[in-house]
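See structure below.
The complex appears here without one of its protein chains, the remainder shown in place.
And now, subunit A:
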Amino acid sequence: MASTATGASAANPSKKTAATEDREVVFSVRHLWKVFGPKADRIPDDASVTGLSAQELREQTGCTAAVRDVSFDVHKGEVFVVMGLSGSGKSTLVRCLTRLIEPTSGDLEMDGEDVRAMDRGTLRELRRRRASMVFQHFGLLPHRSVVDNVAYGLEIQGMGKSERRERANEMVEKVGLGGLEKRRPGQLSGGQQQRVGLARALAVDPEVLLFDEPFSALDPLIRRDMQEEVVRLHREEGRTMVFITHDLAEALRLGDRIALMRDGEIVQLGTPEEIVGSPADDYVRDFVRDVPREQVLTVRKAMRPVQDGEADQGPALGPDTLISDAIEAVARSGGAARVVDDGRCLGIVDHACLLNVVARVDHRPEEVAA
């Protein structure tokens, strides 16, 4: 897929700052369950059924566990992608974050506050000002103009008419819909409607933006535009985003970290490189099979140990250089390239190393690199 290739490399610069471990935690999710069905609240505590597969669970208890024992942290400023096929529970998970769907059990904190313990008023405040959501099918009010749709969140907050209109106009401008303020949603294309949805979410200046498969209903080309729009917004504002998608290319393109879900569980959580480079199990491996690895993996994954006399020869590459870029450098120079970090030579990439990555020959020299 060509889009994956260019997309991943375009998004990559922002990922260089992806050393997120020591950053502030926005959402902290621990052992979260959402079970639908009769006596759903008993399932998470019942050790005899928690180990069952989705189908066995349904047969034995009549319940469906949409989210099963999920734990993760979303750090401030990162794009956290939850990715999975339909029915994997990702949309339920994102709705649990603001309790649009009430979780069955588990702990859920936002900025250290216990979200599950919040009363209705506090929860409403959270939804009004701190986390706003963009939906797959937009959820626009068909009887209102673009600008009034964008201002809707502010109206619910109780902001005066002229003030919220002014702010909404700014947002309309920001998402590139200037001139269409007076249109109705029905008169806009799908892409434009989703821009309205995005502007509506941005208008309340939330701490976190939640995206629920926002671009799945759009044509491929428009989807690309919108993805770039999100990348741009993230680069400009650095707002924390939780992004749900079933599209792997989109996940790799946008995500600083990706949580891959299957049957309600997180199968693997890691950076795009980790997911593609070291899949946790066969399911993930199968999933990422068609990804052009040279567009996602870096030379860190491909290099071999330095041998005598190589430490000062050939072009120098940073450790976060993509394999595709390294191929170009190596091809141009005609010999091996050095991987250099802070003046220290970490390893060497030559034709063979690079070809191994592209050809998926998993002969891995990581031990040395570490």
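Methods note: a residue touches a chain if its C-beta (ideal position, glycine included) is under 8 Å from a C-beta of that chain, and two chains touch if they have at least 3 such contacts; residues count from 1.
Quick note on the criterion: contacts and distances are computed from a predicted model.
Visitor: There's a gap in the complex where one chain should be. From "BNR/Asp-box repeat protein", "Sulfite oxidase-like oxidoreductase", "Fused response regulator/phosphatase" or "Glycine/betaine ABC transporter permease", what does UniProt name that chain?
Guide: "Glycine/betaine ABC transporter permease"
Visitor: Given the contact definition stated above, which residue among A:P38, A:G51, A:G186 or A:G309 touches the chain not shown here?
Guide: A:G186
Visitor: One chain isn't shown here. Among A:R124, A:R289 or A:H351, which residue touches it?
Guide: Result: among the candidates, A:R124 touches the missing chain.
Visitor: Which of these touches the unseen chain: A:T64, A:T98, A:Q268 or A:S324?
Guide: Final answer for the missing-chain contact: A:T98.
Visitor: Among A:C63, A:L140 or A:L317, which residue is in touch with the absent chain?
Guide: The single option touching the absent chain is A:L140.
Visitor: Which subunit A residues would touch the chain omitted from the figure, given the whole complex?
Guide: Per the touch rule, subunit A residues meeting the hidden chain are 98, 100, 123-129, 132-133, 135-144, 152-153, 155-157, 182, 184, 186-187, 197, 200, 204.
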